[in-house]
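Report on one structure; see the data block that follows.
Just one protein chain is left out here, and the rest sit where they should.
So, chain A:
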Amino acid sequence: MGGHDTGSHQFTGIAKYFNSYTITGRRNCVLATYATIASLILFFKLKPKKQAAVTEK
């Protein structure tokens, strides 16, 4: 069950690992998307909050 890798796809470079045709390519795209979203969430959670500058009169 699931899509079969067709031998006719000859990808080179990064497309060999990230494409929407082979099952491993699709899996890697999904994992990369999840990793990007997770890292964005972590970045905004861990970003230090700016404190208002105290000005001396």
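Going forward, contacts are C-beta pairs under 8 Å (C-beta built on N, C-alpha and C of every residue); 3 or more make two chains touch, one makes a residue touch a chain; residues count from 1.
Keep this in mind: contacts and distances are computed from a predicted model.
Missing chain, UniProt name from the options "PPM-type phosphatase domain-containing protein", "Ubiquinone biosynthesis protein COQ4 homolog, mitochondrial", "Glycosylphosphatidylinositol anchor attachment 1 protein" or "ATP synthase F(0) complex subunit a": "ATP synthase F(0) complex subunit a". Seen across the whole complex, the unshown chain contacts chain A at 1-3, 20-21, 23-24, 26-27, 29-31, 33-34, 36-37.
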